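One structure is given here, and the rest of the page talks about it.
One protein chain is absent from this view; the other protein chains keep their places.
The first chain written gets the first letter, and so on, giving A, B and C; residue counts start at 1 in each chain.
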Amino acid sequence: MLLYASVLLIVIGLYGLLTNRNVIKIILSLNVLEIGLNIFIITVGFLDLEEAIAPIITLQQRASVIVVDPLPQALVLTAIVIGVGTTAIGLSLAKKMYDKYHTFNLDEMGEE
Amino acid sequence: MSIVLLIAVPLFFAFLGIILKKAAPYFLLLVSFFNVLALGFISQGAIVIGGYSSFYGIQLVLNSYSLIGLYVVNTLFFVIVAINCFKHKKLSPILLISLAGLNGLLLTNDLFNLFVFMEIAGISAYLITTTTKDPKSTFNYLVLGTIGSSFYLLGLIILYAMFGVLNIRILGNIIEGVVTNKAAVALPFLFIFIGLGVETKLLPFNSWVKGILGKSNALTGPLVGAVYASAFAFVFGNLLRYLFVFSESLLLIVSILLVATILIGEAMAYASTKVREILLFSSIAQAGVAVLVFALGYYTWGTILIALNGFSKLILYLVVNIAVDQVKSDELSALKGLFVNNKLIGAGFSVATLSILGLPIFAGFIVKMNILVAMANTPKFFFVGVILLASLIEGIYFIKLLINFWFEQDQAPRVKYSYVVIYVTLVIALLITVFGVYLEPLNSIHSTLNLVKGVVMHG
Amino acid sequence: MSEFLASLEFINYIEMVVSVLLVVLAIFTLTMKSLIKSVLFLSSLSMLSVVSFVLLKAPDVAITEAVIGSGLVTTLFVFTLLYVHQKERDVS
Partner (left out) sequence: MASLELLLIFTLISGVIAYLVGKVHPKTGSILTIIVSGIVFASLAYFGLNEQLLTKVSYLPYISFIQTPLAIFFGVLVSFVFFMVSFFNPYFIDKYTYKAVYSLLYLLSLAGIIGIFFTDNFMTLFFFFELVVWSSLFLIPLGRDEEVSVWYFGFSVFGSFALLSAILLMQSVTGTFDITTGLQAVSGFNRLSVFILLLIAAFAKLGAFPLHYWLPKVLTDSPDPVTSIFSGGLEKLGAFIAVLGLVKLVPTGFFIDVMDMYLTHYILAILGSLTIIGGTVMAIRQDDAKKLLAYSSMSNGGYIIVALSLGSSAGISGGLYHIIAHAIASTAAFLAIGAVARQTNTTKMSELGGMLHKMPITYMVYLIAIISMAGIPPMGGFISKWLIFQGVINKGLILVAAATFFGSIGSFLYVFRPLAALFLGQELPQFKETIKEAPIVMLIPMVILSLLNIVTGVYPTNILAYINTLLVDLNIVQLDITRWTIVGTNGTLNPALIAVMFALGVFIAFIIFISLKKSRKVELMDTYTAANFIYTEELLHYSVDFYAPIERLYEPYIHFMKKFYQALANKVREVGALVKYYIFTSKPEVATFFIMLVIAILLWGDLV
């Protein structure tokens, strides 16, 4: 279920990128896209089993434990941090654009 | 010497440079020079970070292919830094990070790690391009870069879900061996293709290029146009060689995209009257040629082509951007007669251009002929025709450019080039000429690259 | 209670709600006229994704997303909007 939701989130993010001319909205769309992507990655590693547990090493390691795949989770951790970096740069650029053009709307900035 | 140093040393000094702000430009200069030197002492092979088996751990691979890539990227980087490092002192740590990212791109053998390095290189590129004072273009670059890398991530995660591996070479072997219905992997491959296509400037995904390279300065022009372009072309080549498996429909789409990139790129360059635009559109077309050569399986000459184009492009972007910075206009009419007062620069520029056009006694001729002969013998005459047609258009506008730069007495602009630039231009031009006549080096590179077919799996 | 919690159906039920909410919030984020509302919806979307990460047995990711994704990103957006707001007031 979450798999479909995540794919939908990606599509909504792309839709936002296609339709929005507002710089802030575009960055928001990118964020939506990234959240969708992150959930998608996690669902890929998720085992739909009752007994599977989170991949955390505890003191009492049982032998026959089933762990969900830890790799995608590690990937998502990295992806989240990268996403924040991109957003931060995007917002600072938005600021600069506002300073230069006094608007957030790409259409009103003119094409040269 | 370990290959990790190539990534670790720049990163370390980047953070040191943030602390010691005054020393940062010197760090930049020293470290980029160190990287070039270090390549001479480095040992080939594979390394796994963290001591896991190569199946899970992040593997860095250094073979002749990545070594050539490293040489090209690090040398070009050093040259650009040597010319620019005191003009943009604040950027020094970011430039170091971008160097680490680029080296990582070339070395890594792990799909996700590649994504991380792509983002590192990308983010530093966004920051570096803010020096052009055009936030709109940078923003466009950022959005497209992020979309591209998102698609790349999507593609790699689908591949991971299907095969449970992220090691490029192992994954490639598995797909080659296991998958019978190639259409099943077409979608993730298309995602990866799109992701890299954005960075490599393939046609419908590359609208960022106009803003970035069309308004470049002496730092961003050569850096994005020559260094980043070569690095991403090398990465693309790596993936095309070890990972990609084309289903029929994917191959059709990819070939259409590449042919469109090549032909329309040349047409756009032909339609442009601004010098920087001419260069950027022509480099779009050349990126298309390089990827096409790799996609058709001529890896060795593709590698040499990218390396050669990297050096030629460096001269072109450097010369043009310095001139544009001083003349304050990049209209061809404003730059007429640029070489009348700068004959040495003009000679180097002409050699680089003629080599890109594939005219004889320059190295470009040898590379182009070998690619064409290989294509004709496969036989893929359609692509031969495409490349020849593209070369025709390319030749016309480049020759027009050269003639305009050389022959104009009345209002020749006065542009000062520093001795470093003149020296670099002449050395590269000389090398292009020597390699065009003395074929041993190119042939030996070709044969070494041919030998590296074996997959490095256990480091 | 714990048995009930562990039952698959309930998890599915929560999952469904979360999924629908995610989509709805995402649509709200991109359709709001006011930028600050959009940012707040993004923030709640991010929090909801934290829930989904927990459901998917990725607690460490959930924590990171809660702190960085929801907290930091929202702050950045808000600061940018505040900066702009300030500027607008300076002008007028």
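Note that in this section contacts are C-beta pairs under 8 Å (C-beta built on N, C-alpha and C of every residue); 3 or more make two chains touch, one makes a residue touch a chain.
Only a predicted model underlies this, so the values are computations on that prediction, with no experimental measurement involved.
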Shown chains that the omitted chain touches within the full complex: A, B
Residue in contact with the excluded chain [from B:I42, B:L187, B:V327 or B:L344]: B:L187
Absent-chain contact - pick from B:L29, B:I264 or B:I422: B:I264
Touching the absent chain when the full complex is considered, from B:L37, B:V420 or B:L439: B:L439
Selected residue (touches chain absent from view) among B:G45, B:G297, B:P360 or B:P441: B:P360
Hidden partner chain, touching residue among B:I97, B:L111 or B:L144: B:L144
Residue in contact with the excluded chain [from B:G45, B:G297 or B:P379]: B:P379
Residues belonging to chain B that touch the chain removed from view: 136-137, 139-140, 143-144, 147, 151, 183, 186-187, 190-191, 194, 198, 203-211, 247, 249-250, 252-253, 257, 264, 266-272, 281, 340, 354, 359-361, 365, 369, 372-373, 376-377, 379, 381, 384-385, 388, 391-393, 395-396, 399-400, 403-404, 406-409, 439
Residues from chain A at the interface with the omitted partner, ascending: 14, 17-21, 26, 106, 109, 111
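Heads up, the rule we're going with is that only the chains that are shown with their structure count from here on.
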Remotest chain, chain C as reference, centres from CA atoms: B
Chain A and chain C: spacing of chain centres that average the CA atoms, whole Å: 11
Centre-to-centre distance between chain C and chain B (centres being mean Cα positions), rounded to whole Å: 38
Separation of mean Cα positions, chain B and chain A [Å, integer]: 28
Touching residues on chain A, where the partner in the complex is chain B: 10, 14, 17, 23, 26, 30, 33-34, 37, 40-41, 44, 71-72, 75, 78-79, 82, 85-86, 89-90, 93-94, 96-97, 100-101, 106, 109
Chain A partner contacts - residues on chain C that touch it in the complex: 6, 8, 12, 15-16, 18-20, 22-23, 26-27, 29-30, 35, 38-39, 42, 45-46, 49, 52-53, 55-61, 64-65, 68-69, 72-73, 76-77, 80-81, 83-84, 87, 91
Touch list for chain B against partner chain A, complex: 56, 112, 116, 119, 123, 126-127, 130, 135-136, 138-139, 142-143, 146-147, 150, 153-154, 157-158, 160-161, 166
